[in-house]
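One structure, as structure tokens, below. Some questions next.
Excluded from the complex is one protein chain; the other protein chains are retained at their positions.
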Amino acid sequence: MSQYGMETFAQSDDVRKQQLVDANRILAHQNILDGFGHVSVRSVQNPLHFFQARSRAPALVDLDDIREFDENSELFESRDEALYGERFIHGEMYRARPDVQAVVHSHSFAAIPFGVAGIPLRPLCHQAAFLRGQVPVFEIRDAAGADNSMLITNCNLGAAVAAAMASAPAVLMRGHGNTVVAANLKQLVYRAIYTEINARLVLESLRLGTGLNYLNEYETANMADIADRAVDRPWEIWRRAAMTSSAP
Amino acid sequence: MSQYGMETFAQSDDVRKQQLVDANRILAHQNILDGFGHVSVRSVQNPLHFFQARSRAPALVDLDDIREFDENSELFESRDEALYGERFIHGEMYRARPDVQAVVHSHSFAAIPFGVAGIPLRPLCHQAAFLRGQVPVFEIRDAAGADNSMLITNCNLGAAVAAAMASAPAVLMRGHGNTVVAANLKQLVYRAIYTEINARLVLESLRLGTGLNYLNEYETANMADIADRAVDRPWEIWRRAAMTSSAP
Amino acid sequence: MSQYGMETFAQSDDVRKQQLVDANRILAHQNILDGFGHVSVRSVQNPLHFFQARSRAPALVDLDDIREFDENSELFESRDEALYGERFIHGEMYRARPDVQAVVHSHSFAAIPFGVAGIPLRPLCHQAAFLRGQVPVFEIRDAAGADNSMLITNCNLGAAVAAAMASAPAVLMRGHGNTVVAANLKQLVYRAIYTEINARLVLESLRLGTGLNYLNEYETANMADIADRAVDRPWEIWRRAAMTSSAP
Partner (left out) sequence: MSQYGMETFAQSDDVRKQQLVDANRILAHQNILDGFGHVSVRSVQNPLHFFQARSRAPALVDLDDIREFDENSELFESRDEALYGERFIHGEMYRARPDVQAVVHSHSFAAIPFGVAGIPLRPLCHQAAFLRGQVPVFEIRDAAGADNSMLITNCNLGAAVAAAMASAPAVLMRGHGNTVVAANLKQLVYRAIYTEINARLVLESLRLGTGLNYLNEYETANMADIADRAVDRPWEIWRRAAMTSSAP
């Protein structure tokens, strides 16, 4: 049913690594990832491990930039090269959430306001039904105190982000960005893009008043299942757009 | 008077199918259709039938993706392939509205807020005069109850959308998108694009206060007729832009 | 001092017609002109006449689309072809304003809200100093009554727009767009673009409160003179961007 259906997805790390390159390019082209931010996928071979690029802008990531990381978010085969400083978000998500196969941490623009003000982010359009209830907010001051660096630079802080997310598909990080998880990379890309679109829709709709008509619990549950099976159609077009773009 | 004038438009399904490909590409390039959304045209040969692409992102639709659908929105010649899950919107519009020759269902961004908040969408600029009074809103909970999937997945729900639209040129679908109808594909593309532009204009204008000076009933009536005869000029440029765009 | 300095500008209709093609392309590429909207320049040879394209999307206008119009905004050499329906705006501006050598009528997005709500458009940034005081608003109901078509389709209505503008550099047209005038085409392009930018700036600034610190009368007077002499630098880059753009 899908070019990389769930079964195929589960079978081969080679397929996952190639799809991870695509996900980097797509998320950069769709302005979810900027020069910073990063995306990863769990290893089939060793489910405690995950794949992620070395420190490089996502728009430029190629297959030979992909590295394997261990359960403590360190390089499986040590090299002397720069890595993403916040890779611990990924390792701790894979540790805390056996249901999760792919993780993206971004500074996706429109979601950030919902981490610094008093109105929660909730699904307003059917394509963002996967957000279900309101998206939790991680406040780093609760985990590291007032004198913190804003960044998730070790396993303890990564675990605190995972704890704040609990069983949700996404968590906002105050003054920083968000982290989204999914059962595969296509679903992850879809979720990251529609988290951003839904946030923009809420910001726009609030111009018309504050009593917005969000999706109800039936709608989020029913539609989320449908959307998770419909990610191939947009993936095809997002991938083509990213690959034919002359500029990164 | 028009490259595809009303008479030519009425004569040939081949011309309609080619124009349907153009409409797919234009509406994708103008950001009215995303990876989802779909556009159709009524058949001349069999006015109960309509043409629409198989399930594919509109930016990628080509002539050999076009299929014929019957009066129940099912494939006229059965094939084993994926179809748009909400094609029933189209079939029921053609059934309910003999004046309608073309239909588009989109998630056009700026119109969505007007379906989830308390301010109706009305024509604020002359190019959107065709909207006439305020655009009706379809609430799926009225048709399918609180426990619904948000999607129009059968003839009954399609008929409910058509009933909510009544004789209007457009209907908003709460938390979902909108559907626009027209007398031909060029007019349809024009209407879909200016519904979005008008919605953005209202959102922007509301920053200056809530007592906006909308078009009056004379202005909408007089200008709508003029605009419906002036769709060739923008079509030429929208089509060229879509066709010369390297990325989808 | 300028590639087309004021003296050169005054000398040759051939130069003006070539620059008019550039102005069409630039204003389309900068999203001031859409499929509709039009730009013109006064004739040196016959100062009651002006040059303007036949009815065509500005992004596609070429030298052989340029026509000469008489003092009543009709074709100087009659042909059987479509013309811009609102060309009377141009003819009446040239009649009423001997200081004006170039005119553009657009549906430039961000300026429209200031014609339908209660806050006037005033210069907030130095680059829009030429707007001087507040931009006047033309209400077609004052000229044509409640039962009007929104469009300026004859000399009388064009003269009413010119009267509303009086000696200003721009006039907003309620629910429709705006008209900008200038002493040459480069200045006109500059003014049309910065009218739009200034309008966007005011809309954004109003998010921070309503007591905005606009330019004072000295600042507008002093800076306007400077800006009118500095239009070559942006013209060079706008022209190059328009000409190297693959899509219209």
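A, B and C are the chain letters, set down in written order, and residue numbers restart from 1 in every chain.
Note that contacts are C-beta pairs under 8 Å (C-beta built on N, C-alpha and C of every residue); 3 or more make two chains touch, one makes a residue touch a chain.
These figures come from a predicted structure and were not determined experimentally.
**Student:** Which of the visible chains would the unseen chain be in contact with across the whole complex?
**Tutor:** Those shown chains that the absent chain touches are A, C.
**Student:** Consider the whole complex, including the chain that is not shown, and state which of A:F114, A:F138 or A:W238 touches that chain.
**Tutor:** A:F114
**Student:** Using the touch rule from the top, list residues of chain C that touch the missing partner.
**Tutor:** Chain C touches the chain not shown through residues 124-127, 129, 197, 200-201, 204-205, 207-209, 211-216, 218-219, 222-223, 226, 230, 233-238, 240-241, 244-246.
**Student:** Mind pulling the chain A residues that touch the left-out chain?
**Tutor:** Counting only chain A, the missing chain is touched by 34-36, 55-57, 59-60, 85, 107, 109-110, 112-119, 141, 146-151, 174-177, 203, 206-207, 246-248.
Rule of thumb we're sticking to: only the chains that are shown with their structure count from here on.
**Student:** If chain B and chain C share one sequence, what is the angle of the rotation that overlays their CA atoms, in steps of 5 degrees?
**Tutor:** 90
**Student:** Can you check how far apart chain B and chain C are, centre to centre, with Cα atoms defining each centre and the answer in Å?
**Tutor:** A distance of 33 Å separates the two centres.
**Student:** Among the residues of chain B, pick out those that touch two or more other chains and give their numbers.
**Tutor:** Residues 207, 246 of chain B each touch two or more of the other chains.
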